[in-house]
Structures are given as C-alpha cells and as structure tokens.
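Left out: one protein chain. Kept in place: all the others.
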Amino acid sequence: MSDESFYGVTLTGQDSTVSWDVLSNDEDFPRGQKLIIKQILLGAEAKEGEFNVVEVFTVKDSLRIPIAVLKAGETRAVNPDIEFYETAVTFKLVKGNGPVYIHGQNIKDEVEIVDMEDEETDEDDEAEEDEEDLPKKKQRLENNTTNNSKKN
Amino acid sequence: MSDESFYGVTLTGQDSTVSWDVLSNDEDFPRGQKLIIKQILLGAEAKEGEFNVVEVFTVKDSLRIPIAVLKAGETRAVNPDIEFYETAVTFKLVKGNGPVYIHGQNIKDEVEIVDMEDEETDEDDEAEEDEEDLPKKKQRLENNTTNNSKKN
Amino acid sequence: MSDESFYGVTLTGQDSTVSWDVLSNDEDFPRGQKLIIKQILLGAEAKEGEFNVVEVFTVKDSLRIPIAVLKAGETRAVNPDIEFYETAVTFKLVKGNGPVYIHGQNIKDEVEIVDMEDEETDEDDEAEEDEEDLPKKKQRLENNTTNNSKKN
Amino acid sequence: MSDESFYGVTLTGQDSTVSWDVLSNDEDFPRGQKLIIKQILLGAEAKEGEFNVVEVFTVKDSLRIPIAVLKAGETRAVNPDIEFYETAVTFKLVKGNGPVYIHGQNIKDEVEIVDMEDEETDEDDEAEEDEEDLPKKKQRLENNTTNNSKKN
Partner (left out) sequence: MSDESFYGVTLTGQDSTVSWDVLSNDEDFPRGQKLIIKQILLGAEAKEGEFNVVEVFTVKDSLRIPIAVLKAGETRAVNPDIEFYETAVTFKLVKGNGPVYIHGQNIKDEVEIVDMEDEETDEDDEAEEDEEDLPKKKQRLENNTTNNSKKN
C-alpha cells in the first residue's frame, strides 16, 4: 500500500523556484518517495504572447531540462505525466512571470521498502546474517516509519 | 476491491462552489475515499474570450490553487488527472460565469481499510489487544459499510 | 480476468441518442460491467463554427451532464477518460448535427463477481446459509455466464 | 507476464490501408493479443487545411468507425488510447493523402492463455476429460508458443 496526496505549487515571477518537499532523512535520495507531475497550467493573469518556461532540476541524475513551454493564446497547459523517483527535485520559472501552477501527486510507498528488505533476507543472506545485522535493519525501517508519520 | 462511480458536477456563475460529497463519518478526512478529476470542460454557452478559472481547496493540506484556466476560442478543456485522497475538497469558479463541467471518478476502497486493520493486528499489538478494543474496531468497519451502502 | 472489447458509436443529427448495450439481466445496474470513454471526436463533415455537445445520462445516479463540447476550427476532440461502472448510460447529441464519434472500452469483470460471492460466504454467513440459498447463488452466476457468452 | 512491443505504421495516399499483423493461427480472433493505439499524428508534408481521416475496421464486432480527424493548422495529433482485444483490425485513410503515423503497443499475453486452460480444467470438466482431449490442448499451446517466437 502507498500513501498518496495531491501536489500543487505555484511559480510567480521570473526565476522563482520551488523544491519538492522531501520527508526522508536522506534529503537528496528519499527512499520510496515519488513525485508525479500531471499538469502545468498558465494562470489567467499571464501576459498575452509571453513565454513561460518551467525547468526541472533532479539531484539524482544532475539533470536540468525544461518540462513546460506555455504561452497565452497558444499553449495554456501541458500534461507531462512524468515521475521523479527517490530524488529531490526543484522547479524554476526560467522565462516569463507566471503565474504557473504545477499539479500532481506525492507518493510514499511504505510496503515496498519492507518487502525488499524481506526478500534480500530470504534469498541471499539468511545464513550469513548475524545478530548485529538484524537490529540495524529493523532500526532503519522504524526511522522510516517515523519520518512518514510526521506527515500524517 | 474498490467501489467506484462516475463523478460529474457543474459550476455556474461567478463564485459558485461545489463540495465533494463525502460519505464517511469523518467528513474532513474520509478514510479510503478518493476523488480523481479527469476533465474540466467549458460549456458552449460561455462568453467568447472570457476566462473561467476553477480553484480547488483541500482540507487535509489547507491548499488553495487553480486547477483549470479555460477560455472560449483558446482552451475549451483541460485534463488535469489529479487525485484527492482522504480529504474533503471544494471546487470554486473564481473567475468567469461558466458553465464549467467537472468530470472524474469517485472511489471507495473498502478492502484496503480491512487489510490495514488486519496488518496492524498481526504485526504490532496482537498481544496487547484486550477484549474491549476488538469490538470497537469491528464497529468502525460496520459503520463504514453502512455509510457506503447509503450511496448504493 | 476481465473480458474487454473496443467501444465505438456514432451520433448523427440533433437529439440523436445511443445507449450502452448492457448484457446483464439487470439492465439498469449491470453487475461487473464498466464502460470507459476515452475519446469523443468531431467528424470532418461537421459545419465550421457549430457547437456539438454530447450529454451523458447515468441511471445509477440519475445524473445528466455534458461531457464533450466540440467545435470545428476550435476543438476537434476531447479525451474525457471517464468510467461508468455498473450503470446503464445514454449519450445524446444535445447541440449540433455531428457526426460525433465516441470511443472507449467495454469491460466485463467476471472473476470479481465470483470472488465477491465467495468472500461473503466465507466471512459472514457460512453458518446461517441454508440449502435453498446456495442453488440460487449458483444460478445467478450461471445466468451471468450465459449472458456474456452471447456477446462472444 | 506479457510480451509487448512498440507498434508504428504509416498511411500514405487516399484509401491506403494497413492491417494489424496478427501472429496467432486464428487470424480473425488472435487469443491473448491486444493492440493499443496511443497517438495518431499528421505528417509535416500534409497539405494545409486538408482533412485526413483514419477509419478502423474490427473483425470481431464488424465495426467500422473513424478514430482520427486531422487537419494541418487545426489538429496535428489525437490521442485515442483505445484497445483492440483478440480481434484483427484494419486502419484505412478514408480522407486525405497523409502521411499519417499510427503509434501504440502490441501486447501478447501468454500466461493468461495458460491460466484459462487450467481454470477450465479444474472447475468444469475434470471428470469428463478423456485422454484424447488433453494432448489437443497441449498442442494448441505449443503452436501458440511457436508463433510468438517467430516474432521474437
């Protein structure tokens, strides 16, 4: 099962930025967290004919690329339907003054993390596992749960 | 398994609002209920060139953001494909006179609720569980079923 | 497993209607049947600048709402991606002369029905179930199979 | 598990047709095969203002209906997202000279076929099944595998 919530942020003014609010201890590579961007929409207040360009930066791959090119009178909205998995991301309005609205979904996949731990244990290292290793794994899962529950 | 139904509402006239019809006892955070918005469509009667802006307000995150900017002759429909999970939501026509049609899906995930109860029972508190706690849980599930069946 | 097939119908002429071809005995609330509308498309023969509006009526919720507003030169197609679950539906061309093409998917989920029967039996009423009840349930499933196979 | 591959074909010239390349012995109703059409796109060479209409014909339902109406300067692409399941299909450019590109996905669901055979065996005819019937079934599955592997 996963915990999911609506994601909605606004970029206003040239060079304004917004970072995805990561919940994990590991801020750059949040385990089991995914951000899906479904729609990027130009506000009614945007100037006719002015380009509004939204660029994304992903920490995991150090990738910087425009994901929306909007222009009143031509392109009011795009539907990229792209996913950022286990990486911090920042959105920046590199052209135009907005407002630009970014909509999507924030997913924290808790069970998947547990399953992967279990699988490894069963298949590979059951025998070699010593007493010290087990508590460490448990602790990692508990930390994770704690982080997630801050949100809820 | 989940119970799903078509969601279709109309906004007519400036500042008109419509709230998602929550079925749970907990009106602000309905457990296991999800609303998906697939399409927001401007009616044929809308004035040429007039902006029609739909704003959503979500109770869980206290978030208020436009999700549709429509204009006859430019943008007749948007397909946000966004989800509101376990939160009451209200849609408001903050600009324009409509009519604006909102289409989507209403999902009540009954089994997931049961599973989560079971899981907790198995993993954490099997031992500490006393006689009084059990009937209370059962009752919550029964209430839930009762609420849902009102709809059907 | 589910049985699925392409759904494609045409509306031609003001006020023309088409009803979803329900296979169940229960014509208003077909169990396990779902209709998904993916695209509504205006034909090349449609008059330039004339509005073509498709309205849906759902029996389950007695809901009547436009789902497509098309206009040659402005909006040639919409992609509502909406679902009608266990309800008879009718589409009507309330404005314009078409032709308008409606495309989607027709899904009959057979296994789900069987599972639900089984579940109820196992969990709730195993004890209270008498000899008369069982044959009745069986018969319902057989009828269902019979109806579906007419289609195939 | 299913075997999937990209589907991409081109229609050029009025009345040109292309048929879905079915792999099964049963050419009209290929078991476990599905074609999904995601995008239909008008080429840059198409004449400005000329309609290009793509019609589909499905053998299973003997259904003939346009699924794309394209026009340079108005509608460059549509995204029907429609599926054709276990039926031969033919696409025809009934209006215009193209080029028109059809994109999607070709899916062969091998395991599902095996499951369905097994299910029938377990539930219905275990007793009535004689020695002659069993080898015939096996053979059908082997043929199927042979056909699929030609593709791979």
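Note that the chains take the letters A, B, C and D in the order they are written out, and that residue 1 is the start of every chain.
To be clear about the criterion, contacts are C-beta pairs under 8 Å (C-beta built on N, C-alpha and C of every residue); 3 or more make two chains touch, one makes a residue touch a chain.
This one's a predicted model, so the numbers in the text were calculated from it and none came from an experiment.
Listed by residue number, the positions of chain D touching the unshown chain are 1, 4-6, 8-10, 38-39, 41-44, 72-73, 76-77, 79, 81, 101, 103-105.
Where chain A meets the chain that is not shown, the touching residues are 51, 53, 56, 58, 60-61, 63, 65-69, 71, 74-75, 78-85, 87, 95, 112, 115-116.
In the analysis below, only the chains that are shown with their structure count from here on.
Where chain A touches chain B, the two copies mostly use different residue numbers: shared numbers make up under half of all numbers in play.
Chain centres here are Cα means. That of chain B falls 36 Å from that of chain D. If each chain is drawn as a node and touching chains are joined, the picture is a simple open line.
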